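With one protein chain withheld, the remaining protein chains of the complex are depicted in position.
The first chain written gets the first letter, and so on, giving A, B and C; residue counts start at 1 in each chain.
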Amino acid sequence: MNVNRRGFIKLTAAGLAASGMGALGFGHVGEALASSVRAFKLAAAKETRNTCTYCSVACGILIYSMGDRAKNAHSNIIHIEGDPDHPVNRGTLCPKGSALLDIVHAPTRLTAPRYRAAGAGEFKEVSWDFALDRIARLMKDDRDKNFIAKNKEGVTVNRWTSVGMLAASASSSETAFLTWKVARSLGMVVFDNQARV
Amino acid sequence: MTYPKGTIVRASALTRINHWLTAGCFVLLVLSGLAMFHPLLFWLSNLFGGGQWTRAVHPWIGCVLFVSYLGLIIQFWRDNLPGMGDVRWLAKINRVIVNDEEDVPEVSRFNAGQKLVFWGMAFLVPVLFFTGLTVWEVYFGAYTSIETQRVTLLIHSLCAIGAIILWMIHVYAAIWVSGSMRAMTQGYVTPGWAWRHHRLWLRRLVETNSRGPTPGANHDLGR
Amino acid sequence: MTNTWQDIKNANVVIVMGGNAAEAHPCGFKWVIEAKIENGAKLVVVDPRFTRTASVADLYAPIRPGTDIAFLSGLIRYLLEKDKIQHDYVRAFTNAGLIAKEEFGFQDGLFTGYNEETHSYDKSSWDYELDDQGFAKVDDTWQHPRCVINLLRKHVDRYTPEMVSRITGTPQDKFLQVCELLATTSEPDKALTSLFALGWTQHSIGAQNIRTMAMVQLLLGNIGVAGGGMNALRGHSNIQGLTDIGLLSNQMPGYMTLPSDKEATFNDYMKTRQFTPLRPGQISYWQNYRKFFVSFQKSIYGKAASAENNWAYDWLPKLDLPMYDIIRAFEMMNKGEINGYICQGFNPLQAFPDRGKIRRGLRKLKFLVTMDPLDTETSRFWEDFGPQNPSDAAAIQTEVFQLPTNCFAEENGSLVNSARWLQWHWKAAEPPGQARSDIWIMAGIFRRLKELYQKEGGAFSDALMNLSWNYADPASPDPEELAKEMNGRTLADITDPTTGAATLKAGQLLDSFAQLKDDGTTVSGCWIFTGCFTEKGNQMARRETTDPRDQGIAPGWAWAWPANRRILYNRASADLAGKAWNPKKPIIEWNGERWVGIDVPDMPPTAAPSAGVGPFIMNAEGLGRLFARATMAEGPFPEHYEPLESPAENVLHPKVRSNPAARVFADDRESFGAASDFPYVATTYRLTEHFHYWTKHALINAILQPEEFVEIGEELAKEKGIAQADWVKVSSKRGDVVCKAYVTKRIKPLMVDGKPTHVIGCPIHWGFTGQARKGYGANTLTPSVGDANTQTPEFKAFLVNVAKSNGPEV
């Protein structure tokens, strides 16, 4: 809220008037109090172009975040609206796209790796190293035990069917390509994404 | 109660407290009500600490007024019952208005004017209370439809104006008939006052050797 | 989609069937409204419920879930009978005149070659009769009885309007009004666009639903034209991208397929991928398969892939089954054959059918890894959440890892939209807490595994060891590096054959997949994306908004695969002489020397119309297929088969009730309910206020649709004594859902084979995490069976019962 200097003075003066003068019958002084409109909240916000994360219309969006990317300012996202230049949505957004702010700042956003031991009753926070080391260990042990290099007829098949993976259909194509490389280099075939639903 | 010797008790302590509580509430309601009634008077809301406080406190005072006025009704309704005497009194209103008590009929405890004020307020205050309830947004906004609230708000305004005018007449009457103010502040009147303004009332007191405020009340007339 | 989103505004008639475009793709649906306003277009909606799409439709017709093929076959019969087809288009651009083999036939419900035990077909008879040069025989006069068009006429003859109404429950007058309106687009300058989504795909006969409409569009001459096409409104923001990059059980990037056990050697593999043209002069672009394959193998294995080791052919996993789809995965899980499962941004406990079976499967896992920005139900399947997720945690031995990832606003990268546009997006903020990108996590797992194998050895790991990983920061590869890797580079100088000038130096980014070679001198991670990131820079980041004649192409915005072509098969928008069918809205036309127009021609630029190069350049015969040869599991022609759980008999062929080629696991078949116990047809669907199971985590969307409910018609509700917003229990043989009832006028009983049939609608958006009210999830009810070709689960037609309830027992 950047109350400009002139506005600041007007407010304090009015305050005085209301209390002292008002009692003496100068009521109409109050009319001058009417302050102007709510200040425009994006006045100095940083604008970033992005694409809505939900459906395949892939509406263009403008993300407004606090600060001007100065080092000490954590660029918190404060508003998201449609990109008027985008040829498909032309600035419009559906009820989901218009509420993207609430998914970015959802209280149920995950913020730390969590691990649930076998039979345990709740999650406990762990470090990334612990989680990824443990996952790599579990995957290697299972792969070494169940990897099928050759099938019954002796044909080299190099497949690993005892660990499966589901890929996200909202992740970027770059993520998808890297995920494909890693999964297939391990021989995974139980490997699908939301296109299957 | 230490009333001066030889005086007649017009209003007991309880009555006076009750009366002035009602009067106090009424004044505050007038001030806060008028603040919300007309833009020219909105500055009155500063007496209550601004518009929000005025709107917030007005209904509560209304509740107090309603309860305290019930007290007055309980105490005075019997002596305010209208009778033929009042009609005759009213017929002589032109003499009353110019302080000429000569052939004005004798008046018991309350004259027709006072009865008009009493019954006027006895009608207006409950109506103001109940219409006020319906437009008491904070607690009762949802209980009646907006159409009803438009009507009750209009009635509330009209009754308020009526009550204010009636109140102004009542206050002036107290000033006009000297001694009346003291009657409601100190509680006593001189026998002469009683003779001049409420002769029937005086006669009944004397008959029952009562010093007031009502016949047979306490029996130390003349002490 | 074959066309673009804005191109929908050029349509004269829009049919939304098998989808609910206004609710699921509102901003795309804008262009249907634009079509109505600027073009006077008529919107037709055919749906079991009167949806919000129907609320702005000019014509609405109800239909029983799972009977779309009967409806559309009746439509084809109507078009053929009234001769409302675009003759020149059908004759020139479809295989109507090609002659099918003698042995091909169809007899009470089954095509030739059916094998009862394996529930599959020997499809050798489903093909054209070839002449001695190996080309398909053709009779352009359509006299030959075995011409495709005549076989089709005979096949659909049974679908009279009475039969259609009897099967689908759609009143005959409404059905004929739809046929009439759609038939008007057989005029050369009129176009019909078909907008569809899961309403067609999520059936045991899903793929054929879409094929039937594609045949209608071919007959009406609406493929490849402005305002026409078959437009699949894809679901997720990058579901098209992940399908393009082949993150499916048997797929490789660019729609190449992984080898099967039967293709032991690279030559065997290539033998089934010759795609030699079936008619003279055809492109049959898949002939370049080897170039794409070799370039791909060189891309992911670098020097380790060479001609000597058949381009590291053996390092690719081979499949012994057609595919390991997700239904099969949970079947294997229930049998203890799967020990670990990684869910990257996927919530199967909510998204997959037969929630009980999913939960029982997950319990048997040794470890479960979830990577998601949100707290998903799948990651907490083991926790007890009362009636919505009863669980005894102590008895579940699964190790669960819940890894936090960033969301769209916290990463750079590209997404492919439904119209095949690759669009770049920029990062606006840091992820919260310790959340990391999926790339960082996958790189972390990969590098740890590589390290373990280097230290300890173990099962075959050559592929892992030699996987190309030359990124500036191996721990967190940069999205631009990955995009360039997919685009591809040349390893040797490329000279332009005509001018001899060097077009590209060694190591430079390729401009088009035409530059790919099969001698190992070019690399490309995804051949159809080649051209998205060239030496001229990131084409996906282009923001040029000009749109010639404002016709909805916007060629300068971002980049579309293949080769920035915005409307596929656009050659078919011009007649034999190369002039546009619709002069007001041409796309490409022959100017005597080359094809010119507002879109990249889907045709060799200098191939004259007289050369007879068919517009469908990916098909061996270059023609649109009314007869699908062996590409479909259940037949070259579509046939009405009842859903696996259906209230009605198959009146056409009672002996063959449901899709004969559907794969049904034994335990799933037991869990199918009978109409006697579960008399009402149910269908699941989406609401516009929610996106699957994410937006219940977003406060505004939770406010806009707070609580789980089912939609029940007024008649059924009166029958059952259910009042508005009452609690009800909806049960199938697999489970119960307790939720509120929305008693509505928008669902009316349908007269199916003389019996009133009630439909119940179940929105899917509620679970036990997030801001919205707790819900059971509609997938508690749905059967675990999929489409014969894709294994997409049959969410849209199953059987339930409904009764009053007094709320979830807490």
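Please note the rule applied: contacts are C-beta pairs under 8 Å (C-beta built on N, C-alpha and C of every residue); 3 or more make two chains touch, one makes a residue touch a chain.
Note that in this section contacts and distances are computed from a predicted model.
Student: Would you mind picking the UniProt name of the chain not drawn here, from "NuoM family protein", "NADH-quinone oxidoreductase subunit N", "Formate dehydrogenase subunit beta" or "Monovalent cation/H(+) antiporter subunit G"?
Tutor: From the listed options "NuoM family protein", "NADH-quinone oxidoreductase subunit N", "Formate dehydrogenase subunit beta" or "Monovalent cation/H(+) antiporter subunit G", the omitted chain resolves to "Formate dehydrogenase subunit beta".
Student: Of the chains that are displayed, which are in contact with the missing one across the whole complex?
Tutor: Hidden chain contacts in the full assembly come out as A, B, C.
Student: Tell me, which residues in chain A touch the chain that this view leaves out?
Tutor: 27-28, 30-41, 79-82, 84, 89, 91-99, 101-102
Student: Since one chain has been left out of the picture, which residues of chain C touch it in the full complex?
Tutor: Residues of chain C in touch with the missing chain: 22-23, 26-27, 29-30, 33-34, 37, 40, 50, 52-56, 58, 60, 687-689, 699-709, 724-725, 739-740, 742-746, 771-773.
Student: By the contact definition given up top, give the residues of chain B that touch the hidden chain.
Tutor: 35-40, 42, 45, 50-52, 54-56, 97-99, 101, 135, 137-138, 141, 146-147, 149-151, 153-154, 157-158, 161, 164-165, 168-169, 172, 175-179, 190-197, 202-203, 206-207, 209, 221-222
Basically, only the chains that are shown with their structure count from here on.
Student: Where the CA atoms of chain A average out and where those of chain C average out, how many Å apart are those spots?
Tutor: 27
Student: Chain A to chain B: how many Å between their CA centres?
Tutor: Chain centres of chain A and chain B, defined by C-alpha means, are spaced 68 Å apart.
Student: What whole-number Å value describes the gap between the mean CA coordinates of chain B and chain C?
Tutor: The separation of the two C-alpha centroids amounts to 84 Å.
Student: Give the residues of chain C touching no fewer than two other chains, as numbers and ranges.
Tutor: In chain C, no residue touches two or more other chains.
Student: Within their complex, state which residues of chain A touch chain C.
Tutor: 46, 48-60, 63, 65, 74-77, 80, 85-90, 92-100, 102-104, 106-123, 128, 131-140, 142-144, 146-147, 149, 151, 153, 155-197
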